[in-house]
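Note that this complex is displayed minus one protein chain, with the remaining chains in position.
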Amino acid sequence: MSDLIYTKGLKKYFKTPRGMLHAVDDINLTIPAGKTLGVVGESGCGKSTLGRTMIRLIDATEGSVMFEGKDINTFNKKEMKEFCKEAQMIFQDPYSSINPRMSVAQLIAEPMIVCKTVSGKKELEERVKQLMDTVGLAPRFYYSYPHELDGGRRQRIGVARALALDPKFVVCDEPVSALDVSIQAQILNLLMDLQDQHQLAYMFITHDLSVVKHISHRIMVMYLGECIEYAETDELYENPLHPYTKALLNAIPIPQLGAKKNIETISGELKSPIEPAPGCRFAPRCPYAKPECMNEKIREIQITPTHKVACTLYY
Amino acid sequence: MYRMIIKRLIMLIPVLLGISFILFTIMYFTPGDAARLLLGDSASEEAVEALREQLGLNGGFFERYFDYIGNIILHGDFGISYRTRNPVFTEVFTRFHYTLRLALTAIIISSVLGVLFGILSAVRQYSIADNVITAVTLFLTSMPDFWLGMMLIIIFAVNLKVLPISGASSWECFILPGFTAAANYLANTIRMTRSSMLETIRMDYVRTARAKGVPEKKVIFGHTLKNALMPIVTLVGVNMGWQLGGTIIIEQVFGIPGIGSLMIQSIRMKDTPVVIGCIMFIAFLSSLINLATDIIYAYIDPRIRAQYVTKKAVKA
Amino acid sequence: MANEKLLEIKDLHVVYHTDEDDVYAVNDLTLSLDKGQTLGLVGETGAGKTTTCLSILRLLPDKIGEVTGGSIRFNGKDILGISEEEMRDIRGQEIAMIFQDPMSSLNPVYTVGYQIAEALKYHSTEYKTEQEIEKRVEEMLALVGITPERKNDYPHQFSGGMKQRVVIAMALACDPKLLLADEPTTALDVTIQAQVLKLINELKDKLKTAVVLVTHDLGIVAETCDSVAVMYAGTVIEGGPIETIFGGENHHPYTVGLFGSIPNLKVKTKRLSPIEGLMPDPADLPKGCAFSPRCPKCMDICRTTEPPKVFEGEHMIKCHLFNMNKEVEA
Partner (left out) sequence: MMAKSKNIAVSPNEETHEVKRRGQIAQIWFRFRKNKMAFAGLIIFGLLVLVAATAPLYLNFERDVIQQNIMDRFQGPSAEHIFGTDQFGRDIFKRVLWGARVSMSVGIGVVVVSLGGGAILGSISGYFGGMLDNVIMRICDMFLAIPGTLLAIALVSAFGNSIPNLMLALGISTMPKMSRIVRSSVLTLKNQEFIEAARSCGTSNARIIIRHILPNAIGPIIVEGTLSVARSIISVASMSFIGLGIQPPNPEWGAMLSEAKTQMINYPYLVYAPGISIVLTVMSLTLIGDGLRDALDPKMKN
């Protein structure tokens, strides 16, 4: 299995008036071609920032993102332009992520015009129509403006735009969380079909554990900027190790009668990732916290070749 | 809190310096010679030259500017008026109380009536009262204040003969100018109050208050107004600042010898120290008003209060 | 206790008059809820769930929202018929409501203690003096798991989950008979959502409050509700005790679609089976059954005639499919 993209010790810190905000802290991940890595976490855990550093929409503070063996953080302007064709992004909000003053055709054509991947008007038009067909937008929307379309169709525009340059890697930043369940399922199916057809690698960012299970091959669980558990999807759901992962799984309501009688909850809420204390960042909420959790940086323990966890319980 | 006030006052210094520099530059490049203007065309060249020397008008641009600023910083001396040879301070203060009286009359009229009508308009949205208020507002914003002043003079002073035409000798003299100066700000205050109230009324917490069964009066004057007040406080503060320097034309219409008239005279006579002095004084006052606005904010909104408190706590 | 009707909505119609169109938000909605029971109101955005709750409290936006037909009976009283004064007594005291976004449901310029006390001040006969009210506020805060000393704090000093706890304390302060909870956990993170749901579950059992829980999440319904009403385009298309919705054989095609759209944690599915198409425009509803354009089992009659309510014991389905051999309500 070839690794299309991987990171080494990736960090992104932001300066704030109250100190350094550790949005992404020492992340190591790999995504093979044609596979999906799900990134799960609650709001404020740094998953969106991670997604943006993966395609260098934001420059990393430290560490590297290796794409096909080259570090994207060292790319110059020209190399960046080439990289743009390989790595694209689908955004969360189908309303604010689409320029309201451009027609559907213009929106989908824009990346191809910017990157000059097509020659001639005719080819461009054909390509746009083909893309619209691919993502399931009827041809009659060619001249429509976004305000005439609903969230689901807008998100299809976002998908078409991301695919326009024939990328190998797409970061999907909560692409369905703003949509209703029935529409959500349509978009999820579309993304999965496209992956099969085009061998796309996805980084699928979400807070929804049931969605991520459905679409991912591997899953990374994040908490306050750190990766706390990293495993193959089935392994993670059958045998969650980290207390936070367990709590997350436990917290999802199951739409079946009697699926769960006792809701066990963890107490407390997410702290801010500004100047975090050393040690496990989950420790203040963890029911199993021990004194050593608070002291040193937690090591990642390799439980099986495909399952890592950062918790003192498994030292 | 005190820390915030002191910080704000210190931040004022570069702004005042910047203003003085901008104005000094403009005045420097204004054609005409203050000494010649003062002595008139009949004066001899020697006399003009002597006066020029005396007033320090012969130096280069930077020399004169730094002289001027140096005197302010070192001696607190804002210079003397070329025209009257009085200290600038005296000039400003003998005139200022007229402007202040006019501005206060206007600000009281515009704020009190503005907030009242604004609330009425918002609470009874789309009613006849709302439509009438909106129409009057539109009319007031479309009127040049000097024309309104002239019309008021024609109606109340010429035809009805109930109020004086011009002057500043008694309190009655300030009624017409006060209303004239208030007109525009009144319209702004009504508009702002109305839209701020309407925006706040739609907030979830107002709906929550209603769902709790809080009486409608309490919902409007407690939950809504207190939150809607923020932009209104800002507007009143800004209006007050503008009023102090913005009554120039109204003073002309009603013949009030306030600071506005002083400034126009001084610009015409190239009386640079007075022009700069006046405007720095007004800018300083406006900043104090802004500061007061922010303090009122902190009083109304606990979130802003908390900002000041935490800042202090972090530093301490 | 059971079978004592607390809330009965019959044939409710609500229209919003906007500048451009009349929006038919609620159409022919019928619901009922027994004392102390929990009803799950399920549906997607625009199904009319929130509008239904606001109609119960008579808090539809002034001059825009209008109830054009039907009746709402609460505890035997005709809510649509009583005066505004009487209605205000009901609000907060007998029916309380929790809104979706805890961040904006609390007034930023008042302390949380004051906001909880407010409902008591205007209604309660039990807590009259200042001390009694003060004590009740502290009691309520403790009940939702917040230390009573925090009553003098302002909303901005609380996190999202804590704010929602304050909102719950505020709603329950007067011991209402009915709590309308409009997506109370949607704005919260999963772990916090679990905490708040647990709290609501515990409190409703303890205080014997009836709850209408509005949600789009079938999982939440399964965990908390006694009965369910599935809404689509402003009307209930399927309803009944929870067992009949989550079990049983006959279901409305929309309900089937909803279940098919959710990726299930417990069952491995390769592909989701979503409902095709979109929610209809409530200003321009299709003729006949509102779901017919999206329905995989659509028949000719569905496009022309409004489907009848078909009953199977307490289980109701509003669909032509089941019309054939069951008793029909005229």
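In this document, chain identifiers A, B and C correspond to the written order of the chains, with residue numbering beginning at 1 in each.
The working rule: contacts are C-beta pairs under 8 Å (C-beta built on N, C-alpha and C of every residue); 3 or more make two chains touch, one makes a residue touch a chain.
Small disclaimer: the values here were computed from a predicted structure and weren't measured.
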item: Residue touching the undisplayed chain, where the options are B:79, B:164 or B:246; value: B:246
item: Listed residues A:93, A:125, A:208 or A:300, member touching the removed chain; value: A:93
item: Touch criterion as defined above, residue of B:70, B:144 or B:167 at the omitted chain; value: B:144
item: Residues of chain B in contact with the chain not shown; value: 14-15, 18-19, 22-23, 26-27, 29-31, 125, 138-139, 141-147, 150-151, 153-154, 158, 165, 195, 198-199, 242, 244-246, 248-249, 252-253, 263-264, 267-268, 275, 279, 282-283, 286-287
item: Absent chain, residues of chain A that touch it; value: 52, 55, 57, 80-81, 84, 88-89, 91-93, 96-102, 110-111, 114-115, 130, 133-136, 138, 140, 144-145, 148, 158, 161, 163-166, 186, 189-190, 193-194, 197-198
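What we mean here is this: only the chains that are shown with their structure count from here on.
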item: Pairwise touch network: line, ring, star, complete, or other; value: line
item: Furthest chain, CA centroid comparison against chain A; value: B
item: Centroid distance [mean C-alpha coordinates] between chain C and chain A, Å; value: 33
item: Multi-partner residues of chain B (each touching 2 or more other chains); value: none
item: Two or more partner chains touched - positions in chain C; value: none
item: Contact set on chain C toward chain B in their complex; value: 57, 59, 63, 88-93, 96-97, 99, 101, 104-110, 118-119, 122-123, 154, 156-157, 167, 170
item: Touching residues on chain A, where the partner in the complex is chain C; value: 42-43, 150, 152, 180-186, 188-189, 192, 207, 209-211, 213-214, 237, 247-257, 259-260, 263, 265-267, 269-270
item: Of all residues in chain C, those that touch chain A in their complex; value: 44-45, 159-162, 189-195, 197-198, 201, 216-223, 242-243, 246-247, 257-266, 269, 271-276, 278-279
